[in-house]
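This view holds just a subset of the chains, kept in their places.
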Amino acid sequence: MKKTSRFLETPIEPFVVERDQTAEDILVRMERISFQGRNLATANRVWQKMLADDVTIFLGVAGALSAGGLRLVIAHLIAERYVDCVVSTGANLYHDLHETRGRRHYVGSPHADDTALANERVDRVYDTFASEPEFIENDEWIAGFTTTLDPRPYTTREYLYELGGHLWRTTGREGILTAAYRAHVPIFCPAIADSSIGMGISQARQQSAEYGQIDVIGDIIESANLIIRRPGTASVVLGGGTPKNFINQASVQAEFFSPGVGGHRYALQIVTDVPHFGGASGASLEEAQSWGKLAADAARVTVTADATIALPLLASALTSPAPASLASRRRPTFTLASRVMTIDGKSVSSERIEAVHEPAV
Amino acid sequence: MKKTSRFLETPIEPFVVERDQTAEDILVRMERISFQGRNLATANRVWQKMLADDVTIFLGVAGALSAGGLRLVIAHLIAERYVDCVVSTGANLYHDLHETRGRRHYVGSPHADDTALANERVDRVYDTFASEPEFIENDEWIAGFTTTLDPRPYTTREYLYELGGHLWRTTGREGILTAAYRAHVPIFCPAIADSSIGMGISQARQQSAEYGQIDVIGDIIESANLIIRRPGTASVVLGGGTPKNFINQASVQAEFFSPGVGGHRYALQIVTDVPHFGGASGASLEEAQSWGKLAADAARVTVTADATIALPLLASALTSPAPASLASRRRPTFTLASRVMTIDGKSVSSERIEAVHEPAV
């Protein structure tokens, strides 16, 4: 009776529960189940492929991951060079700075009385609380730091490197900004004006209008040149938002000025948004291929899941097989301590897109 | 500057990645992060509390979990008695039967050409494929089995016990139905008419109209009496749907006829639906309290996640600390091999709700 079909080749292998399985064991067993479980297991494989290949791995970070307890996972991914370049929302950097400075976020409840919280000057992020006076003091600290910089335009990449350095020197604590500083990993924050980092910077102008010049247009140019200087990229996106699009537009612009640089060769996204409302956060990786953001043959996977579940499992699993690949990775080397960064010894302009080849007309 | 607030007591502890962490390690570290990660960690604790207490644990199973590779996780939960009574959609039992009978589901793609699949008689469940001719043969097998039963009404609980027994005797394979048969765990399927199990039963009537009498109203009565006979319940719900509501209505009806039996003392749900469209699948556990489905002081947690990610991790974590609690559990004992089941030696009628106390007027 059974008709053999080309569609019926690889059976589902039901997940079998055993004692003391590690994260790696669990994800390997999830490769042959279905739905988002399979996708998360595939994400593990795709990330391993990125590490084994000669690509620059971008990490996009959106959603309240730092406040939500994942900042040291991201710091770990940076420090161990599971990723090479970070694009983040301002909020994730701000909440990271908050904890690196020794303050805390707190376990709260989504059912809390927000009027009572407001009266006690406690700010809520879903089920997580923080002290508003401490936030205000952060803003002032950022303003103060900003006034120590030269009164000239800084890309967010340069600004955040300096901020990470100052944080590391004054606190000596682990975090996203300090890990990136120490590992010489660039961080871009294209929407810095829409965050408390930006608010802190803006307060530096209370001292003088010449402070707080942030050159976000320079970031666009620099990120495109980064890809032109070292073609071959991969994208790991947590949560969509501006980082997801910024990583993709860098790829598109690099390709326009330097045809053949191509879209990402690998793409992995862990998102909660869905495609069918048309927004960029939920956009599928297939759609990205129509734009050339992603190569036609790119290994890719979308995991529809909250990163607070998916990332601890995935990052833990990566530690088991990854160190070997990490040791042998041909990863890019950066210098970040000036207006002009370098990648593998080549300068990366923020003033002009420097095509290796001239663009096709 | 910092004002101490009663809201700022328990700091978030950022998740730290280490090598070779087990599922249990990972969930313990997730207890102090935020959002759905914290909720999943809390689910682990709540389930452990259920096991340590003297309650009858209901498991509701909806969504395509059997086709999606989780049937042996559910079988494990039954066999090891992490749960005492199962309420399932028909599809999950049907896809379980399919694999227990030696057929398979297959790894597929959500981007497959459905017209091509239809031409090859392959049925798709998102990213999972199955053979339609094999499904048709299942239906006939179910019809054949059904004609071996006495021509009288069966509750789904009795019918499924007999089906599980027949499956076990003819295949000797692990699965949900066979595990429940062997562990004497009752399974209810209130929406059996909306499934291929029901379709198979309906085809038994091609032999004679007296076959396939399923007494779903008896299930309602039996499930309420089950709670009246052994007050103190907990609810573990995967995916919402009819099982979620059926477990709750049993509690409500038991309370009506036998006041003080009360709502569930523990409730844990892993769902992807949301509350704000008003449907029962996404309804919050707080809402359940207004109905008395859940005790006012019940330990409860909702995890918004795909069960194919959350359940492998959660069930794996439960194996580490649970065996001790499992060994000492005061779990109910059932006999299921007739029209009248028993719990802890007491008969459970499907004909009349037998209140211990008379209902309040």
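Read from first to last, the chains carry the letters A and B; within each, the first residue is number 1.
Basically, contacts are C-beta pairs under 8 Å (C-beta built on N, C-alpha and C of every residue); 3 or more make two chains touch, one makes a residue touch a chain.
Bear in mind that the values here come from a model prediction, so they are computed numbers and not experimental data.
Visitor: Going from the 2 copies shown, figure out how many the entire complex holds in this file.
Guide: Result for the total copy count in the complex: 4.
What we mean here is this: only the chains that are shown with their structure count from here on.
Visitor: What angle of turn lays subunit A on top of subunit B when you fit their CA atoms, given in steps of 5 degrees?
Guide: 180
Visitor: Centroid of subunit A to centroid of subunit B, CA atoms only: how many Å?
Guide: 38
Visitor: Which residues, counting only subunit A, touch subunit B once they are in their complex?
Guide: Going through subunit A, the ones touching subunit B are 1-3, 5-24, 26, 29-30, 32-38, 40, 64, 67-73, 76, 99, 104-108, 111-112, 116-117, 120-122, 125-131, 133-134, 136-137, 286, 304-306, 308-310, 312-313, 315-316, 319-320.
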